[in-house]
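Of the protein chains in this complex, one is absent; all others appear in place.
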Amino acid sequence: MDGKTITENSLALIVYKDRKYLKKIELGKAFHGKGGVLPFSSIMGSPYGVRCGDYEVFQPTLEDLIMYGIRRETQIIFPKDAAFICLKLNISPGSRMIEVGTGSGAMTLYFSRVVGPSGCVVSIEKEERHHKNATRNIERISEWPNMNLLNQDVSEYEDTPFDAAFIDVREPWLHIEKMHSLLDPGRVLGSILPTANQVSDMLRAMQPRFGDIEVIEILFRKYKPVVERLRPEDRMVGHTGYLIFGRKLQIPEE
Amino acid sequence: MDGKTITENSLALIVYKDRKYLKKIELGKAFHGKGGVLPFSSIMGSPYGVRCGDYEVFQPTLEDLIMYGIRRETQIIFPKDAAFICLKLNISPGSRMIEVGTGSGAMTLYFSRVVGPSGCVVSIEKEERHHKNATRNIERISEWPNMNLLNQDVSEYEDTPFDAAFIDVREPWLHIEKMHSLLDPGRVLGSILPTANQVSDMLRAMQPRFGDIEVIEILFRKYKPVVERLRPEDRMVGHTGYLIFGRKLQIPEE
Amino acid sequence: MDGKTITENSLALIVYKDRKYLKKIELGKAFHGKGGVLPFSSIMGSPYGVRCGDYEVFQPTLEDLIMYGIRRETQIIFPKDAAFICLKLNISPGSRMIEVGTGSGAMTLYFSRVVGPSGCVVSIEKEERHHKNATRNIERISEWPNMNLLNQDVSEYEDTPFDAAFIDVREPWLHIEKMHSLLDPGRVLGSILPTANQVSDMLRAMQPRFGDIEVIEILFRKYKPVVERLRPEDRMVGHTGYLIFGRKLQIPEE
Partner (left out) sequence: MDGKTITENSLALIVYKDRKYLKKIELGKAFHGKGGVLPFSSIMGSPYGVRCGDYEVFQPTLEDLIMYGIRRETQIIFPKDAAFICLKLNISPGSRMIEVGTGSGAMTLYFSRVVGPSGCVVSIEKEERHHKNATRNIERISEWPNMNLLNQDVSEYEDTPFDAAFIDVREPWLHIEKMHSLLDPGRVLGSILPTANQVSDMLRAMQPRFGDIEVIEILFRKYKPVVERLRPEDRMVGHTGYLIFGRKLQIPEE
């Protein structure tokens, strides 16, 4: 994925005005879109960033691959949230982290990128269907073989403590004790929750065992990039989820 | 910085209600705050995450170190923006990137973390005063020796192309051509700009040479983490900057 | 429109889940929607607020009439903005105000309501097509005969000074001098502008003649009203316009 040239069988991001398409560049094929036909023969061998009529062709970023290349069986975490979650979890190249609720694997891929080839992401998913879908998504997109996808209940999972933990399940408060036991001292647990009621439930469960608890919303506003008519877009995403973070406290009796 | 135990001369984050303090844990000293006196002797040797009266003591995250441990001579980039910038620039462990406008070094440190020990960040600052301040900040906080801080004008800088570029200066449009020449095909250039007028100027300069241009604002809203009275905080940051991103296009005559 | 009972030929708001329909209650007719058939005979004579299957039937508010009962040839001003504009213009029952750019007449109707039967709204529209459409809209919806719709250029309009003025045209800065001359001392001029560039142009034109200038955005966020799953809606309106207000200054040479 690090090449500078559009090659056969690579994935390419085709941009037409404000639309984006992720396509496999196959010999003898073409892209048919609102900007007309784009025969792949005309761009194969060109460097990325080539313009062809009204189309622009780029090497997809991880964001592109996740937004346009993942089969979604669950609501995926948006880039605006994913980036901020990684920062708050304080993970970096070499970190070892655990995720509960693989879902479609989008967040797993962001974690994989951040911890890099020397790090490790254990991701646990109870639903076999989601586990299988995520496994397929990750096989196609992963940058490094640093992910360990497990199809089990987290309550049965045992391991040495992790550098950070993230839960994305409907009732994350059920796993607070477990997550506390799976974290190194002072490390961060994060979660994303769609409703305010869930936030209250999660706060109640976290408070005895986690400190410095923060609840945050990230709003993302896109502008029309027109020099003489700069303005926000008419519609925006109004809500994805509330983010909640806390740091593991030592519990006296433990 | 990876220990689990509070040791002498380490930096610690002391949390008291919604206030946070970054302190060096020195023998024979104490922290005097609204929650009373916290003698460091009482916590030295304890694991992070220890509670002591109304205080909680944690190992600082990179965010803590930047927000509370940097001497600011310039407006620093906020975590909400920093995290999203790294995602859009599509950098990862091993990436090689260039930053124009080191400022106080906050963004440089975020980039350093993302590209990791196998990556590299070249950061260029024209003002000697800022360069020196950033150098001091980074010496104190850096995780890896992967940053190269230069005190010069970017117009005189020559190098092989980079994986990503970021500009944080008052008139970034002056450096568009230079940045274009310093990027690999299709790679992302980002910038942050406080005013709408600057965004228009930047768009005008970028449009012939960069494609898939996006202008984005990230809003950050914090909630009071109270189970029975969940509500956003009364005041919030209303604006930091407009983020602008584009990908390098091939220019026919080149 | 002030009755408490659903009568023949009145307009009714039919609510089905989060959808709303404005319908004329005609003898022998029915509403056919996602909740099935609602024969008007079954509700005629009932008080408003009646439930019929999954439908609820209410007397339309002014907001309903404007949002669902106006034929739009132009972008109409949203309720969130309309309400705030009236407050900033400081109009009240009995006020006399002038609007430049009738558009589809939505804002004119809000003004009409606020100034009431003892007040007066002069609304000027250059485009004959918009003027005619607005006239038809207002005939159908108006509460009081306090609106004077004119199809002319504001530059040719002369009158005694008004209590407040509002401009909603593409280049409002062309009319600043005129508006200044048509306002009583210290009174408020308002405008709504979709782009940041227009705001800069408008500020430049207003600054010598108007004081206490404010530029404001109103964001509107709707929640799903579910007791156990309270959360913002997934999508929201991201932008309608920037509001700008200023108060007439005395100009020395006048």
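Of note:
Each chain carries a letter (A, B and C) given by its place in the written order, and its residues are counted from 1.
Just so we're on the same page, a residue touches a chain if its C-beta (ideal position, glycine included) is under 8 Å from a C-beta of that chain, and two chains touch if they have at least 3 such contacts.
Please read all numbers here as calculations on a predicted model, not as lab measurements.
Mapped onto chain C, the interface with the missing chain covers residues 4-5, 13, 15, 20, 46-51, 56, 58-59, 61-63, 79-80, 82-84, 86-88, 90, 92-94, 110, 113-114, 116-118, 143, 184-188, 196, 199-200, 203-204, 207, 211-228, 230, 232, 242, 244, 247-250. Annotation for chain B: contacts to the undisplayed chain at residues 194-197, 221-222, 228-239. Contacts to the hidden chain, counted on chain A, fall at residues 196-197, 199-200.
Definition applied: only the chains that are shown with their structure count from here on.
Bringing chain A onto chain C by least-squares fit of CA atoms involves turning it by 180°, to the nearest 5. Separating the centre of chain A from that of chain B, both taken as means of CA atoms, is a distance of 21 Å. With touch defined as above, residues shared between interfaces to two or more other chains in chain C number as follows: 196-197.
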